[in-house]
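My structure is below; once you've seen it, I'll send some questions.
This part shows chain A:
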Amino acid sequence: MSVDSNNGPLAGLRRPFEGPNTMGNTPSFWLGFVAAVAVLAALPILFGYYAAEIGAVFLAYALLGVSLAFIWGYCGILSFGQVAFFGIGGYAFGVVAINVPTLTGATLGLLAAIAVSTCFAAALGYFMFYGGVRDVYVTILTLVVALVLYTFMGQTAGGEWAIGDARLGGFNGMSGVPNLGIGIGSTGLEIGIVGHYYVTLSALVATYLGLRALVNSRFGYAMVATREDESRTEMFGYNTTFIKFAVFTIGGAIAGLSGVLFTTQNNYIDPSVFGITAAALPVVWASVGGRTSLLGTVGAALAIQFVDYQLALSGSEWALVIIGSLLVFVVLVMPEGVAPRLRDLVVNYRSSEPTPADAPAGTEEVSD
Partner candidate 1 sequence: MGTSDPTVMTTQAVDETGEGTSRILQTRNLRKEFGGLTATDDVDFALEEGELRCLIGPNGAGKSTFLNLLTGQLEPTAGKIYYDGHDVTDLPSYERVDRGISMKFQVPSIYEGLTVAQNLRIPLQQVADGDAFETRTREILERFDLLAERDTVASNLSHGQQQRLEIGMAMALEPTLMLLDEPVAGLSVEETAEIADLLREISDDDGVALIVIEHDIDFVESIADRVTVLDQGSIFREGTVEAVKSDPEVKRIYLGEDH
Partner candidate 2 sequence: MLELMNLRASYGKTPILRGVDVAVDEGEIVGIMGKNGVGKTTLIKAVVGLLEADEGTVVFDGEDVTDEPADVRARRGMGYIPQGRDVFPGLTVEENLRMGETINEGDDRLQYEAVYDYFPILEERRDQKAGTMSGGQQQMLAIGRALIGNPELLLLDEPSEGVQPSIVQDITRDLRSVNEELGTTICFVEQNLHVVQNLAERCYAIDKGEIVDELGPDRLESRDAVTEYLAV
């Protein structure tokens, strides 16, 4: 621990975001965090539109990963269907924005999409948790919900499957989804490629900080207690059913937001977002990065998708073999994920150092 970890000049600013439920409660961690955000922010300046366009997709994925790490890592709910909310958010935005092809539509679309995915998650959560569905059954049920959506959206090719001007489009997907924008009518801001990148990055950073504050709050402890032992927690006067319901709903809202960011980047969405491969990706990111580490999950999502992208460019058939093996390897060797392992390394390293203040700056400590 750094000497000034609890009374530096910025300690007051940091306090709401720190606590035993998150890793990285030191000034050097925050230094590294700011540096990492700065690097991400610089990417479009350094590498232009292309980096912005590709990078925004990765960041949207990272946000999806965060939504899972939050509910799985902190509340023990493994949803295999986060993509359901992701996809619903994307489609909902498309439906609204296509029907109202002005900035009003884009603005409404964003609000509507988050509302719809939140409500859907709330409905599903209510249905499951108040119905006594538990553990692995939640996992499989959420997966089945995603697969039902996949099957359902796949057969919406016909013209009758339109909401106003927006064709759902079956497997061919919904095309012509407008860009993000804020405004009324034609006055306002349409968000272009680079703007979109920064919007996505901001959403990710804001969500991360918000969730950090949440998990270190009173509610956060209740979540962790629920994860550790539900019936015990109930005996301490917590309505664990409600806690799970609320957490699941928040997770759905975040996934919905990431879906909007993803869909507006591609101006297109199709049912494959609900498919089993897509459904498994958030689970992969959270497992590899460390589900109890929001930042670890972000890092894993970015890294894995980047590697996958590079493998795709190389055209290698081995991409899936490599990703799959990586997953098996990480879970077997580091059951908690990479970030917690790194944290342990850093902690061990520090405690073996006579002068902890000299420990290398935060970049070492990649976990949150």
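A word on the picks: all candidates are chains of the complex that A comes from, given by their letters.
Basically, a contact is a pair of C-beta atoms (placed from the backbone, for glycine too) under 8 Å apart; a residue touches a chain by one contact, two chains touch by 3 or more; residues count from 1.
Only a predicted model underlies this, so the values are computations on that prediction, with no experimental measurement involved.
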{"item": "Numbered candidate touching chain A, per complex, among 1 or 2", "value": "1"}
{"item": "Chain A - residues contacting candidate 1, complex", "value": "20, 218, 221-222, 224-225, 228-229, 231-240"}
